[in-house]
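I have a structure I would like to understand better, so I am pasting it below and will then ask my questions one at a time.
With one protein chain removed, the remaining protein chains of the complex are shown where they sit.
What follows is subunit A.
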């Protein structure tokens, strides 16, 4: 007989905040009921194989973090921004674009009719069976943002979403975003996950994008929470005809970091480009699971992920490409390269291809290696210090991806964080 699985503690099934339209409250309740017998992932759970041991949720962390009070250390970012503190939008710290064809609304401000419409669409981009924790977010969100781009709408600058948790006590936060991109609309959405305070907290976030025909969306996701933050996040994307989705995920490790990114290419000629950079050190962890579904024919996907693991840290990459029977003339490229900066570090990588159409071009490659000794020698033979040579070569490994991030302020933030990383990773070099 199989031992009974450990279930998600019931403590996690009590949502806070009732200031939501009735249809959303009902949805929350319904999702919560469905999670009553949700087993917690273990080593034997296929998509949590390498990461379940890092997930350490306690009942103290089940309570929603308070949503009033200070706005924490939310970054001084230029331009349009929406600040979430502990999963709830802070309007006074936010700056919305004032345009007729772009509507940004909090869940709480939706009419019942609008909320009913949203209920139809929430979770539609994510397969609840594969991404269970997305269901937990739906059972627990207290607030959220719907961003609606009308046909041809375009924002002239990036929209920043700052997700901060203020960990002055143990607890959790469930930020939620839904982006509805109309025909030929354009947006660059930057999400930054940050934290302040020291107590152990749990962040469970979900961001969804639905792209209508010809929509062009860029999503930059920066994961920079502290050593006290366990973060499970999911991003779901559905794409109609000739739409384009570009994603840049830059993640720094933590006690538990998990990101599921799922893209469904549902309309002919849709295209996605997914870039990812992960950097871990000490005993940190980071796990990226990506899935690209080629449902319609003539779609292109290009995925490039790089992991760098120092010290005794652990990075995981699982990249799945699924080409459906009707998806003829699919073009899918996946590259995952991994750099171990120490013999104590671990990287697990697994490309998964499922191809059910015959006329497709599909290429994938994964490598794991260390810094090249010959290259190091060449650099130091020119008087360059050993530490700096290590930094140059490590940067060389991810430079191509960092320079592709289309927002300068984000590149600067990433560079600054990388400098901190190098200071520690190469302090003994």
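Here is the rule we go by: a residue touches a chain if its C-beta (ideal position, glycine included) is under 8 Å from a C-beta of that chain, and two chains touch if they have at least 3 such contacts; residues count from 1.
The criterion applied here is as follows: contacts and distances are computed from a predicted model.
Hidden chain, UniProt protein name from the list "Fe-S cluster assembly ATPase SufC", "ATP-binding cassette domain-containing protein", "Peptide/nickel transport system permease protein" or "Xanthine dehydrogenase family protein subunit M": "Fe-S cluster assembly ATPase SufC".
The missing chain lies against subunit A, touching residues 372-375, 377-386, 388, 392-393, 395-397, 399-400.
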